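Here we show just some of the chains, and they stay where they sit in the whole.
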Amino acid sequence: MTDTSRPAVLGQNQYGKAENRVVRITRNGATHHIKDLNVSVALSGDMEEVHYSGSNANVLPTDTTKNTVFAFAKEHGIESAEQFGIHLARHFVTSQEPVHRARIRVEEYAWERIATSDAHEGEHSFVRRGQETRLAQVTYDGERWEVVSGLKDLTVLNSTDSEFRGYVKDRYTTLQETRGRVLATSVAARWRFHWTDDRQPMPDWETSYERTKQHLLQAFAETYSLSLQQTMYRMGARIIDHRDEIAEVRLSLPNRHHFQVDLEPFGLENDGEDGAVYLAADRPYGLIEATILRNGCEALIPADLTNL
Amino acid sequence: MTDTSRPAVLGQNQYGKAENRVVRITRNGATHHIKDLNVSVALSGDMEEVHYSGSNANVLPTDTTKNTVFAFAKEHGIESAEQFGIHLARHFVTSQEPVHRARIRVEEYAWERIATSDAHEGEHSFVRRGQETRLAQVTYDGERWEVVSGLKDLTVLNSTDSEFRGYVKDRYTTLQETRGRVLATSVAARWRFHWTDDRQPMPDWETSYERTKQHLLQAFAETYSLSLQQTMYRMGARIIDHRDEIAEVRLSLPNRHHFQVDLEPFGLENDGEDGAVYLAADRPYGLIEATILRNGCEALIPADLTNL
Amino acid sequence: MTDTSRPAVLGQNQYGKAENRVVRITRNGATHHIKDLNVSVALSGDMEEVHYSGSNANVLPTDTTKNTVFAFAKEHGIESAEQFGIHLARHFVTSQEPVHRARIRVEEYAWERIATSDAHEGEHSFVRRGQETRLAQVTYDGERWEVVSGLKDLTVLNSTDSEFRGYVKDRYTTLQETRGRVLATSVAARWRFHWTDDRQPMPDWETSYERTKQHLLQAFAETYSLSLQQTMYRMGARIIDHRDEIAEVRLSLPNRHHFQVDLEPFGLENDGEDGAVYLAADRPYGLIEATILRNGCEALIPADLTNL
């Protein structure tokens, strides 16, 4: 990357097969289990020549990375999204000389069992839960691991205990202060683990995920909110407080506005115990983002999770 | 519509405000309740002039229909999607002379409570369930009601008890017969109620929905499938058998193919108790659709639920 | 469908492979041509047994219908979406005894050539146009043809010559009358051809599509609008007036509201020659739909193009 004779030089680059939809079903007698993943591979390393001259001598085809995903799902099983990513990343970096770094991203879709009537035998019918999508990202450079887990599209709402007051007013401010508003958001979260080294004991990825998700939900539910920023900080801080394996949390929370509808023109007071009516708006929306770090840890999750 | 002097005459027409996102929250002490709907209004009647000459003398603005949705959510509450649609449809047809028919469509999004720690008081935090979207359509012409309920995006999978054999082969057939395949689909269903008249007792819309959804799930789970058509018929028939209030069911089931991956090139046998690996494909997909009717009833749900 | 011994009987049903993404490239010397389609097959006929008992004896697999789409693209070429649909529908109905009716739906994506520099030879680079999606639907029952063509996602806007006044006011009306508004919509249109019989001369499908699209655009642009209904009627009537091959038009026009923003709180008058500022809203939106028929023709396009 230091070729001084070219006006245009190559910077960071990566390639691989994205969105391999791999499903693994284990059939232990009548009770089956399912893992449903969307796996994306990105490799980088000694790849100048394929960009400059088109020589593919160092290029493992993206088609091969796809085959590897499916073969590994059979060979190694899918214990967890993170463990599966670790198997894949290690393989690409250690088996291919020109590959210096591998990043495996996984989306996971949860299924639950369909409750059947007594007469029916077996446990092999499932319905997709459809709530949040679980996320995992594993990066390996041959020496250190970075594991970032997370979730997206976890939509939550508090119907009270939220106010917004005492803010800056300038000449473009028209918003009225409020002591009562609906607070709703769709949580996008990433959290980075301390674990970086094969010699350290690995976290229990499955348990860690379930507990972390519960902390997000409970911190949201139990915080009396003075601002969405404060709620967000509490969500991240609760994870740091309770999950020792996690070093850093990144949250991106759209403020899904629920506007109390003005029904006065129709002689209706839109409030009271018997209910209030809101318009759930699409766009624009507030977007509140922050990193919450364990004291003394470095911030490594990129600040912009969303696209340019 | 019988103007014989024009080369181009008006046929069926309708108008209204679509996708009103109305949320109603009731706050009975510390325990709150939420209803989250997307409501679309379509009116028709004596509307030739607005099309031919642009005279709006018979046109209630779509903006007014929007206001009515929000005002009615306050005035009448939202007991169920169907009941809310009935209030609205009756209002438009009976209060506006030129409106001869109203059709109200509703999508409903389900929320469940967030379980909080003991120390926390109150029941006012929710997480969106995220599974299927509930549907309701109410049509009223001043005399008769038609109520069609349903759901979409209910994704289900059987990991065994599905085969596909004995089909027609022609010169374009390459598919191999199978005695074991994954059967997965995303259920889109509509069901029409017998109820058409204010003098008849109304079904319990909420209970009916929950039970009907369970019948769909259980029929899917408990059928040993020889074809997706057969599974689909059983799903509809189970509703007809168990839910007396329902006259007709329409189902549209995409066959979400899970292809068993050929791992032989890598020396792996992709089968056995310890698991098999599948590629979940996007497109193309089989699409299997049918109406299942109570014997003696008329088929009134349109055959094509999907767009041209 | 007249089995009186069953409580649940089969009504209308159909099946096939949906969304076959077929691309055909012809390479006449250095100038290449591309056709890019999404083809869905739906077959119906003597299919009771597969639903009732699971016997596939009458079932041509959806996989075979997929193979046929790709093989026919090679064998017959893709002269137009409509002509391709005719080849396929005829094949399924005439070659398979149990198939009594075939419906082929096509989406078509348009490409244009990339203009290259003089030094470059050949015409084999394309960029997707990305404007509307063209639609075609061909139905055949062994005797009669029905061809419905159309388009979707053609977004248009008039920045003047639109007003909305003289409408009904009721107790829920708050909208102010206006003599100047932005009129914007995303056109979804279907039009049915007179052609039903192999002995009649076939329309020139490609020319017909291009001209019909131009009529939609020009009628929208040239109508001084008193209501979106009136504009819609003019769009349909212009097709009927100019395209003799077309019997019937169905239009579905969302009113993509552009709200003039109130800037008075900031001491700004939001109007004048130098420009006005609008908020382009997402939901809710007005939805205006109608059939416009050639006088004396029957209305056969279903009224509800959108999903329940």
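Just so it is clear, A, B and C label the chains in written order, and each chain counts residues from 1 on its own.
Just so we're on the same page, a residue touches a chain if its C-beta (ideal position, glycine included) is under 8 Å from a C-beta of that chain, and two chains touch if they have at least 3 such contacts.
Computed from a predicted model, the values in this text were never measured in an experiment.
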item	value
Copy count for the complete homomeric assembly [3 present here]	4
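By our rule, only the chains that are shown with their structure count from here on.
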item	value
Whole-Å separation of chain centres (CA-atom averages), subunit A against subunit C	37
In subunit C, residues with contacts to at least two other chains	172, 174, 283
Residues on subunit A engaged by subunit B in the complex (per definition of touch)	20-29, 32, 34, 36, 67, 70-71, 73-75, 77, 111, 114-117, 119-120, 122, 124-132, 153-161, 182, 217-218, 220-222, 258, 261, 263, 265-266, 268, 270, 273-282
List of subunit C residues in touch with subunit A within their complex	171-172, 174, 265-266, 282-283
Touching residues (chain side subunit B, partner subunit C) in the complex	3-4, 6-21, 40, 42, 47, 50-64, 66-68, 71, 95-96, 98, 105, 135, 137, 148, 150, 152, 164-170, 172-175, 190, 225-227, 229-230, 232-233, 236-237, 240-241, 248, 254-255, 283-295, 299, 302-308
